[in-house]
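Here's the structure we're looking at; comments come further down.
Every protein chain except one is present and positioned as in the full complex.
Let's turn to subunit A:
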Amino acid sequence: MQSLKQQWFGNIRGDILSGIVVALALIPEAIAFSIIAGVDPMVGLYASFTMAVIIAFAGGRPGMISAATGAMALVMVPLIKDYGLEYLFAATLLTGVIQILFGVLKVARLMKFIPNAVMIGFVNSLAILIFMAQVPHFIGISTMTYIFVGITLLLVYTLPRFIKVIPAPLIAIISLTIVAIFSGVNLRTIGDLGTITQSLPTFMIPDVPFSLETLKIIFPFSLSLAIVGLVESLLTSQIVDDMTGTESNKNQEARGQGIANIVTGFFGGMAGCAMIGQSVINVKSGGRGRLSTLIAGLFLMFLILVLGDLVVKIPMPVLVGIMIMVCIGTFDWASFKYLVKAPRTDAIVMLTTVVIVVWTHDLSKGVIAGVILSAVFFVVKISSVSITHEDNRYYVNGQLFFASTDSFIDFFKYNEINSKSILIDFSNSRIWDESGVGALLKVKELLKEKNIHIEVVELDSSSKKIISRLEGATSSH
């Protein structure tokens, strides 16, 4: 791990430049995610400002960008629709508290239990949902809308081949906004969907009754937000770790996300988390340290204060085009090969995660379902014991525990054994629990009735230990 000084000032030039690039790339996304959540663009912009600034200090992965995100916006939609903005701020605070608890309890370790299949399902369903959220803004509105979406996509995919310094989405926004204003075409703009306030966020306590009733309303949302935020943040930190060939502190990141969300809730922002796409942009643009995240947040706020009047003039189709690009970048295109090549059960877990998320619009439900399903598959897989034999030596293959005892006992119950004395060889097996020991005793009795003598051989030491402990316990009665 680098020293704190290194994390802040090890790469000043690169960090300042990349921070500016990220700030420019963040604005359209923060606005689009606000629109998805059903709140004013300022809620997402304030969140992006406070998240980035606080994470720069409190996060565990230097160079990672946190802000208002699509994954979080999707979770909060029903809360905002049914209860309003103040409940969102309260839920954001609670999300932060839960995340700090997760960080203190070292939940980052649990990330290891989220299988790849679920993570792939996570990013894919996120991409699908963000795309679906764009549909109402460009399907069936006007021909000009389609044309602007098309031109935006064309620009963002071709420009990077020629111009590398300025982010292509920014060029697309500026040029097409100018075209739209001067040609006078009739397009919906960001201003039609909300207002941009050119002021700094202010501290305020969410205006909700502090009662059990409120807690009941916000807790399920906060828990979902906390899970989704940590899953995406920890996935992003792994990606940044790999890109930069450095390590990060995952538990500190979890705590940092919590602190950032609490501050965000107090300053009128929506809950946020780390962003894969923006963090990749940051590293690619030369950002490595905490300074890049800080600059991204500060510069974003500066731009809004200065250029807020112009931001509302951005045509929606241009924003939609950029968000479609974000979806394409978020989707894991290697998934198609994965569906063919990966084990059947993994493919099913991945698809189940996607289906549940798209169905419920809640990424946390998909993650939980995916983890449970893959755990079930895992148990099914290891709960079958097979037995092979050479002459009178019977080999047990697989783990002997509560879920696998049936197949073990059934073999000796239903198979004809021709010799008077057999060896049961445990060199490819292990006895894990009481049920396993019980199954072995039962087989001994079964064969005793048939007048077959058995001897158990090649037990490893932990299996021996559990047998002697349990046999000792039964004989003492």
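Some observations on this one:
Note that in this section a residue touches a chain if its C-beta (ideal position, glycine included) is under 8 Å from a C-beta of that chain, and two chains touch if they have at least 3 such contacts; residues count from 1.
Please note the rule applied: contacts and distances are computed from a predicted model.
The protein name that UniProt records for the chain not on display, among "Autoinducer 2 import system permease protein LsrD", "Universal stress protein", "Succinate dehydrogenase/fumarate reductase iron-sulfur subunit" or "ABC transporter substrate-binding protein", is "Universal stress protein". Per the touch definition above, the residue from A:239, A:298, A:409 or A:452 contacting the chain not shown is A:239. Interface note: of A:332, A:406, A:433 or A:458, the residue touching the hidden chain in the full complex is A:332. From the set A:54, A:123 or A:400, the residue in touch with the chain omitted from the display is A:123, counting the whole complex. Take subunit A: the residues that touch the chain left off the picture are 112, 116, 119-120, 123, 161, 235, 238-239, 241-245, 276, 280, 283-284, 332-334, 338.
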